[in-house]
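Now for subunit A:
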Amino acid sequence: MEHLLETIGRNLFAIFGVMALGSAAFMVASRSAVHSVLGFLFTMLCIAGCFLALEAEFLGMAQILVYAGGIVVLFLFVVMLVEMSKKSGAQVFQLQSRYAVAAVLIGAALFVGVFRKVIFGAASAEALVLRPGLAQGLDVAKQNAQAVSRGLFADYLLPFEILSVILLVALVGAVVLAKTERV
Partner candidate 1 sequence: MNKILRTLIPFDIAKGLAITGKHFAKVFFTANRRKVRYHIVSEYPEVVAKIQPRFRGRLTLLKDEQGEIKCVCCLACEKICPTQVITIEKGKKEGRKMPFPVRYDFEMERCIFCEFCVESCGFDSIILNHQFELAAYNREDFSLGMEGLGQNMFEPSPVGKFSVADD
Partner candidate 2 sequence: MPIPTLTQSVVITLIQCLLVVIFVFVVVPLTVFAERKVLGHIQQRLGSTRVASGHIGVTGWMNRGMWKWGRIPILSYWRGIPGLVADVLKLILKEDIIPAKADKFVFFIAPAISMVSAVVVFAAISFVPGTFFTFPTWFPYLGGLPVSGGIADINVGLLWILGVASVGVYGIVLAGWASNSKYPLLGGLRSAAQMVSYEVPLAMSLLAPVVLTGSLNFGDMSARMATGLPAWGLAPQILGFLIYLTCGFAETNRLPFDMPEAENELVAGFHTEYSGMKFGFFYLAEYINMTVVSALAAGFFLGGPWLLPFGLQGLLNPYLPSLLSWFGQPHAIFFVAKIIFLLFTYIWVRGTIPRYRYDQVMSVAWKYLIPMALFNLLLAALVRCFAV
């Protein structure tokens, strides 16, 4: 019993990860848009579970609060309002497949570019940990909400603000796409 529980506890990350992948596959594969959103919701919850398994409590909770509680609700809202059943199945996304491939390539390139140091082993994950000056008087393992906030508002303030600009770009892009569709 003891052994079993310990094994489960040590492998929580893997368990949640497999569940997240499974529900993500369900999301992509399912024909009904609302089922997809449900799968997406479960993926988000499982990712939060992954964060919890890594003892990043704040990130896990923020994941639930922002994604599961806010963004996926908006997805659901849109999906419920938009009539999807008329264009059924595979027809919907066929036109954009070229762009999709391009987007995936660009995304992968950006990912490798940003995390090149971590991926190619030049820097360990410790590079991303709070620098000691900021971590002063903090038990980072216990108070990771405070640690994240110190990092965000001191060292990473500029990237943080730039992120919001990127979100703005995404919003403007969405408006543009919606407009061209209507004309």
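The candidates were selected such that all candidates are chains of the complex that A comes from, given by their letters.
In this text, a contact is a pair of C-beta atoms (placed from the backbone, for glycine too) under 8 Å apart; a residue touches a chain by one contact, two chains touch by 3 or more; residues count from 1.
What you see is a predicted model; the values in this text were computed from it and never measured.
> Quick one: in this complex, who touches subunit A among 1 or 2?
Candidate in contact with subunit A: 2, the rest do not touch it.
> What part of subunit A is in contact with candidate 2 in the complex they form?
Subunit A reaches candidate 2 through residues 1-2, 5-6, 9, 32, 34-35, 38, 41, 45, 57-58, 60-62, 64-65, 68-70, 73, 76-77, 80-81, 142-145.
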